[in-house]
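In what follows, a single structure is set out as structure tokens and then discussed.
Complex shown without one protein chain; remaining protein chains in place.
The first chain written gets the first letter, and so on, giving A and B; residue counts start at 1 in each chain.
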Amino acid sequence: METVTLTIKNQPGLYLEADTITPDAFAGKKAEEIVDLPVYVGREQHRLGDFFDVSGKAGATPAETKIVVGGDLSRVKRIGQQMTGGEIVVNSNTDMYVGAWMQGGKITVNGNVDAFAGTGMKGGEITVTGNAGNYLGAAYRGDWRGMAGGKISVAGNAGSDLGTFMNGGEIVVGGDVDVHVATHAEGGKIVIKGNAKSRLGGQMVEGEIYVFGNIDVMMPGFAYREDVDIEVNGTKGRFALYEGDLGERHRKRKGQKIYGKLYQLVKA
Amino acid sequence: MAEFLIKNGFVFDPVLGIKGDKADIAIKDGKIVETTALSSPKIIDASGKTVMAGGVDVHAHVAGPKVNIGRNFRPEDKLFTYKPGHGIERMQGGFSVPTTLRTGYNYARMGYTTVMEAAMPPLYARHTHEEMRDTPILDQGAYPVFGNNWFVLEYLKNHEIENTAAYIAWLLRATKGYAVKVVNPGGTEAWGWGLNCDNVHDPVPYFDITPAQIVKGLIEANEYLGLPHSMHVHANNLGNPGNYTTTLDTFKLSEGIKPNSKFGRDQVMHHTHVQFHSYGGDSWANVESRAKDIMAYVNSHDNLTIDMGQVTLDETTTMTADGPFEHHLTELNHLKWANADVELETGSGVVPYVYSPNIKVCAIQWCIGLELALLAKDPMRVFMTTDHPNAGPFIRYPRIMKWLMSEEARKQQFDAFKHKDKVIEATNLAGIDRELDLYEIAQMTRAGPAKSLGLSHMYGGLAPGLEGDVAVFDFNPNEPYAPDAIETAFSNAECLFKAGVQVIDDHEIVSNGNKRTLWVNTKVNENPQVMRDVKEKFLRYYTVTLNNYEVSGHYLPNPYVIEVDATQ
Partner (left out) sequence: MTKTVTDVICPFCGTLCDDLEVVVSDDNKQLLEVYNACAIGAEKFLHSQAKDRITRPRMRQEDGSWKEISYDEAIEYTAKMLADAKKPLMYGWSSTNCEAQSVGSEIGEAVGAVMDNTATVCHGTSLIAVQDIGIPSCTLGEVKNRADRILFWGCNPAHAHPRHMSRYSIFPRGFFTGKGHASRKVIVVDPRPTDTASIADVHLQIEQGRDYELLDALRVAFKGEKLPDVVAGIPKAKIYEVAETLKSGRFAIIFFGMGVTQSIGKNHNIDAAIAVTRDLNEYTKAAIMPMRGHYNVTGSGQVWGWLFGFPYAVDLSRGFARYNPGETTSNDLLRRDEVDAVFVLGSDPGAHFPFSSVKKIYDLPSVAIDPHETPTTEVCKVHVPVAFVGVEIGGCAYRMDNVPIETRKVVDAPEGMMTDEEFLTHVLARVKELKGV
């Protein structure tokens, strides 16, 4: 694994679109080639090197390439968008679309991420040590194919619209979440270790939600079934199992209707 | 205007009967002329290349309200498929439902110069014309829909052909429409109550009329007027297993009616996207091709033309004035569903659909469309379409050419199907070794549709006097080629002339052309009853006033009016 280190030296006047900061775009390139990759501020095209000091070199393939990005990246969008392999470490807060449409590899953000991280994610891993914005692991507008695979872990809180149209993969939030979780989901697993507000599993067809803390308002379409003793991401305990959304369509398997499942921790 | 001489190309032209011979084509003042009429032309060296007239699409959904619903409600159809502006081209977006600009440019790239919008809700005619105005290069016209219109239902209930004809003439003028379109006759009105008409004898709720009466009556009214195109129908029961009998029943309604048209067509019915109407079996488990039965009928009845509606195995967006069908579809695939019922006139629905080669039914549909074309005895009466975007986007026409022209290409596709054996069992295609040649392709994509539309005096061929619509493709039919070379060459015309203006030069779009909108202005004898009925319906049931209904001229900045006199 070869490492490329980027350090931001100039802040963009508006925001910087840097969907070229991926192992895929860097692979096979030396620092002096990487500085020439395009980035955008509004309608203006610039070089990556206009904004970043670049050192090191990339591996021959994305999988052999690690990128470490430093400085204040809170006005930089689209880091790791569509990456298929390799690794990115972001040592800062950063803006929207981190790891959006990601297919493989690993992104670690030591800070917060803004909205749309992991949009339409198919595989790989995103780890955020701080908080995440709205639409974490959600589908792009209009797409019924949301997160299909991979894993997103957020140590802090997440915003609203978590895992909309989720079909697979896993999202773990260490803290609290805002409204609308797993709306329209047809699969996947969401673990919320803190509290949730309301609208969990609205229009949910299938999939699993686990909540360790409080739920302010339960959806009327979720019915309590039973208490179950299970282990969830290292936490053993008794969970109340709800099924829903009863108002939504559901598939049948072996004559049984399959519902979305919502587990709430009763007793650790 | 400029003069052009396209020299030494291999020319395929059913109008002149040239089957790939070397010939020179001359263009002057917007028209094809004899080569001797040129004085100092720009020379286009077409040696080793294929030369054809501009393509003519008889049926595509490219402009109007449901097309725009398809655009606006599918942002995901545009994700990562956008194209920045370049040269004179403006920015473009959309895969299955392209923006109007992309529509014009992409048809031109395939060598097409005329495209008919297949279903215009009259109340939304203004919208349809706004979109056609913003579609560059192409000559276009739009077919207003009549098959569920309350005036038509009430007149034809009593077989009032003259009144129906007068109303058609009035509505074509009010909407600046081109032809009489019928979609799921009676069924879409029934959908106003959540119901449908499943066959040609299934009565329309309240209106006391059957689809058969509507279709037959509209054919008669169409011939009473002598319109350029025939009645253009999408029959009842689209997309259902076993529906081929409904299709044959619909075909039979044309029997015994002779064309009355000065525009050179021989048919009285055009049935569209017949692939969707050629299914046997009685469930999706045992659905099978009935293309043989369908084509046996078509081949033996020359007052009928059809188009394919070929499935292209893409993710696409279905859209039709067949409202109940789209509801049926969303119940099957659970994807988003838009519906737009239109007061007194029609309805429509839009649902995304993924034609996957891994799904048996999709593969069977793919076979059926190709069977229709390959079983055709007269390619002048069977046209290439995808019912864009219903069975697939129009940009796949060159791929369909490849499948029609190469058994090897079809074998490759069969091998890519997950349920190959079951598909072969349910269809005839694997047993068909016919390979169409470019002359037959030119019949199916140029001369045939132009004739069916009553526009053979303008389009579809290279005879002197026709419009200067000529395409040059980088394809040498006399040298061995891989099947994919067909698709590559016909996706990307080297040169294109539209009404004598060079629109594509060296594969680059260099002009937005001189787009025209065709509509039919029919003179009929005064009919006070129909005008009284029109006034009354607007006063009582429409939500716009009569005076705000007609599309005024400035929505058609470059109109081409076809005058018809039906007063005799």
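Criterion: a residue touches a chain if its C-beta (ideal position, glycine included) is under 8 Å from a C-beta of that chain, and two chains touch if they have at least 3 such contacts.
Keep in mind that what you see is a predicted model, and the values were worked out from it rather than measured.
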{"item": "Candidates A:Ala60, A:Val217 or A:Val266 - the one touching the absent chain", "value": "A:Val217"}
{"item": "Candidates B:Ser40, B:Ser283 or B:Thr545 - the one touching the absent chain", "value": "B:Thr545"}
{"item": "Missing-chain contacts mapped onto chain A", "value": "13-15, 17, 40-44, 96, 115-116, 134-135, 140-142, 144, 165, 179-180, 183-184, 198-199, 202-203, 217, 219-221, 223, 245-248"}
{"item": "Residue ranges of chain B at the interface with the undisplayed chain", "value": "63, 65, 67-68, 71-75, 77-78, 82-85, 90-94, 97, 99-101, 123-124, 126-127, 130-131, 134, 150, 191-194, 206, 327, 330, 335-344, 347, 350-351, 540-545, 547-548, 552, 555"}
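Here, only the chains that are shown with their structure count from here on.
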{"item": "Geometric centre distance via CA averages, chain B-chain A, whole Å", "value": "44"}
{"item": "Touching residues (chain side chain B, partner chain A) in the complex", "value": "73-77, 79, 334-336"}
{"item": "Contact footprint of chain B on chain A as seen in their complex", "value": "140-145, 249"}
